[in-house]
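Let me begin by handing over the structure; questions about it come next.
A single protein chain has been omitted from the complex, and every remaining protein chain is retained in its original position.
Note that the chains take the letters A and B in the order they are written out, and that residue 1 is the start of every chain.
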Amino acid sequence: MLRDITLGQYYPANSVLHKLDPRVKLAGTMVFIVSLFAFRSAEAYIGATLFLAAVIRISKVPLKFMLKGLKSIIFLMMLTVVFNLFLTRGTVVFRLGFLAVTEEGIETAVFMAIRLVYLIIGSSVMTLTTTPNDLTDGLEKAMRPLGKVRVPVHEIAMMMSIALRFIPILLEETDKIMKAQMARGADFESGGLIQKAKNMIPLLVPLFISAFRRANDLAMAMEARGYHGGEGRTKMKPLVYRGRDKIAYLLLLLYLVLMFLVNRIGFFAGLI
Amino acid sequence: MAIRIEHLNYIYGAGTAFEKHALRDINLDLPDGQFIGMIGHTGSGKSTLIQHLNGLLKGTSGAVYYNDKNIYEEGFEMKRLRSRVGLVFQYPEHQLFEADVFTDVCFGPKNLGLSKEETESRAYEALRLVGLKEKYYKVSPFELSGGQKRRVAIAGILAMNPEVLVLDEPTAGLDPKGRDDILDQVAKLHEEKKITVILVSHSMEDVARYVERIIVMNKGQVMFDDAPRKVFQHYKELEAIGLAAPQVTYLMHGLQERGWKVPADATTVEEAAGAIIEYLQKS
Partner (left out) sequence: MGIIKARHVAFDYLRMDEEGQVESRSRAVDDVDLDVEAGDFVAILGHNGSGKSTLAKHINAILLPTEGTVFVDGKDTQDESKLWEIRQSAGMVFQNPDNQIIGTIVDEDVGFGPENMGVPQDEIWQRVEESLKAVGMWEYRSHSPNKLSGGQKQRVAIAGVVAMRPKCIVLDEPTAMLDPNGRQEVIRTVRELNRREHVTVLLITHYMEEVIHADKVIVMDQGKIVMQGTPREVFSHVGELKRFRLDVPQATLVAYELQKAGIALPDGILSNEELIGALEAYRKKRQNK
């Protein structure tokens, strides 16, 4: 189960998308998410679908991989769908006891589900094609103006990148400790909510201790390798915009404009 | 109280890009009271195999019998099995979580639903068996040395009164002193309680000293399963899969090649020295 989380996992492949500047990909993800929520016509969804399909194709990451990320939000998705389905007022289609399912409800539920799925897949495309380090580099550079108002931009970026590196390690460790406690008869499944929370102690305490030990070791290793903050640091892979990045920005702009038009005046008219 | 494994297969992540056939057609009989060594390099399937012994992993096909009962059959009490087959993971000290040593060891028996008295008497017994001094019982486990922590963790399993004790590399990361202490303690335990012990290890030298039977794992299969001296005769095959016989095995073979009439199946320093002395006295 823990292995299913693809968010924050990098999938190495040799595609244009992998080579793009992380800032472009950040901007692209933003644009895509905005387009999902700003343009709500059926035509606009067709446009977003085409865009997403094209991007996935270009990324060379197997579709299976992208879909795996969805598993972790199935519950959230069901919840949204159910809420929208039953709590939207409008023309009643049928009734389930005191609950009424409306035409509008079905419509919002379906679009909400699509939006959520696209949102997750869209951000997965970014994390799967961008190394966590690139990603944090991109964020660091995009946030640089904040440094002027004393936001510790470099430190935040460094923390994020370390967190990303240790997520898989800690997940694996969770799995191991869980099994070790199960071998001692621990039960992580049965009982009520409070009992369940109590049962987590034998898992959480060792996990925290391990995380602290690792943090301590890592701090020492970083110091030993001369880390002393962002000052005077050079970059091995500095971010420089290339031709392809500029083209990508143009394409993003084009996408936005097209989506705006499609949403406004219908799919085919928009394209023409 | 024996374990029998029949045609056991285990496939990781079936149907995904990471699919891996971790165990292939394993057939093993693990009768009572044996001291068994299980050897194989990282990724040979040995850690996967032992997790099947107490039902933490379920085989993709095949069966595991505990006392002639198929553990995969419906209605089988998995929780009881876990107390009968005690599994000590690698770096077991990482599972310690209670405020003091004694309470931590009580965790297992408490989960079995035993009374307070029974739980505590088992914890005492387990801590005695691993040879931890009583002055440490009320100390936080995190203040102990690496070797001591590990003994507490092993006691945590022993307190469940297992009939089979499986230890996955119990000496990893310990220094020679810590290693000898733990292995001696395990050997004593085997003597005293007559329980089956399965010792998973990388080190032939360690295993050769203690066990009566060695199971060599390679690529998810059982490659050899025999008495140590017999297994080490295959030292060339062992080397080919990244393992090695104890150093003295090579010494005896080297001497034989030079015409010394010494037995080639010595597995410990004492045996080797004894054989050489005997040969020199005779010639």
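Heads up, the rule we're going with is that a contact is a pair of C-beta atoms (placed from the backbone, for glycine too) under 8 Å apart; a residue touches a chain by one contact, two chains touch by 3 or more.
Since this is a predicted model, take the numbers as computed values, not measurements.
J.: Touched by the hidden chain, which of the shown chains?
T.: Looking at the complete complex, the unshown chain comes into contact with A, B.
J.: To test your reading of the contact rule: which positions on chain B touch the chain that is missing from view?
T.: Against the left-out chain, chain B lists 41-42, 145-147, 172-178, 180, 202-203, 205, 242-244, 246-248, 250-251, 254-255, 258, 260, 269-270, 272-273, 276-277, 280, 283.
J.: For chain A, enumerate the residues touching the unshown chain of the complex.
T.: Considering the whole complex, chain A reaches the absent chain at 10, 12, 131-133, 161-162, 164-165, 168-169, 213-214, 217-218, 220-228, 232-238.
By definition in this document, only the chains that are shown with their structure count from here on.
J.: Could you please state the distance in Å, as a whole number, between where the Cα atoms of chain A are centred and where those of chain B are centred?
T.: Taking the average C-alpha coordinate of chain A and of chain B, the gap between them is 42 Å.
J.: Give every residue of chain B touching chain A within the complex, in rising order.
T.: Residue list for chain B touching chain A: 13, 16-17, 51, 54, 56, 79, 82-83, 86-89, 92, 94-97, 107-108, 111-112, 142, 156-157, 160.
J.: Give the list of chain A residues in touch with chain B in this complex.
T.: Touch residues, chain A against chain B: 3, 62, 64-65, 173, 176-177, 179-187, 201-202, 205-206, 209-210.
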